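Left out: one protein chain. Kept in place: all the others.
Right, chain A next:
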């Protein structure tokens, strides 16, 4: 069905204001709704057939914000929005909200989350909708119709509404880390068991970096923080007045860029110390070796990553300072085998200010 003109903008404006309010309380939503007199969205002289069609399309639009991948706050806002729209529609009998079978478990999980986090007002609103029989339980989300469209309309929803959690977080979960830790310990014990010295594994058996689990966790945490900061910067950048603070925006985004560069650099720097951990996608990356600082094992060296990005040289220490994250330290007592890779270009790129961090 073709969209109701202007409706998406209005809904996104309301949900955006709700997101800004940084709350999930229904009171706040009701205030925002009231300010905008949102119930008038169904007004306008029209006959019953058209009124039904418009109400159906309105509910369909609002329903999309209720499902993943939108952020939790947006989804709660969408729930409130659906409640408001369902109750203020002028159709008799009321048009229903379509929920597809595949989305239903997500919604039940969402409801459980609401109850667990004690957002009882949101849970109450949802229950009220259920009791009012506001839902149609359908096989597919969109009702099909058969008109040849001149062009396929694509709904592009705002990026800010999307939930920042992503694949990195879903891959490296607490469970995964715990398991990795267990396996790692077990491995260490095995190595000790077959070594001559029972308290320490043989030097010859040291093929991996001992603290890689900790490192992995740090990296993921940093990534998540970076994402959140980026989100905030993005929102801030959007808010500030364009004419006045254009330069500020640019520098913000620029420093964001360099922050990103330094953060990425640091992540790679750490991960490159573990040869076995280097992912396949990074094999092509040029790496250069540095001799070990401590000089404990002169025959072995550690690897340091060089970022092949001459353009990003402006990742200055003051920017890097902003990204301090509390991290655990683990004593390293094994070095890495020496591997050289060919790269004549890399000789030029040097980042002397970068210090290796333990």
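The rule we apply is simple: a residue touches a chain if its C-beta (ideal position, glycine included) is under 8 Å from a C-beta of that chain, and two chains touch if they have at least 3 such contacts; residues count from 1.
Quick note on the criterion: contacts and distances are computed from a predicted model.
Q: For the chain that's not shown, choose its UniProt protein name out of "COP9 signalosome complex subunit 6", "Protein transport protein SEC23", "AP-4 complex subunit epsilon" or "snRNA-activating protein complex subunit 3".
A: "snRNA-activating protein complex subunit 3"
Q: Of A:20, A:117 or A:182, which sits in contact with the chain we cannot see?
A: A:117
Q: Given that one chain is not shown, which residue among A:2, A:87 or A:236 touches it?
A: A:87
Q: If the missing chain were put back, which residues of chain A would it touch?
A: Residues 4-7, 9-10, 22-27, 29-31, 33-45, 47-49, 52, 71-73, 83-84, 87-88, 90, 93, 96, 98, 113, 117-121, 124-125, 133, 136-140, 143-148, 163-165, 169, 173-174, 220, 224, 228 of chain A touch the chain absent from view.
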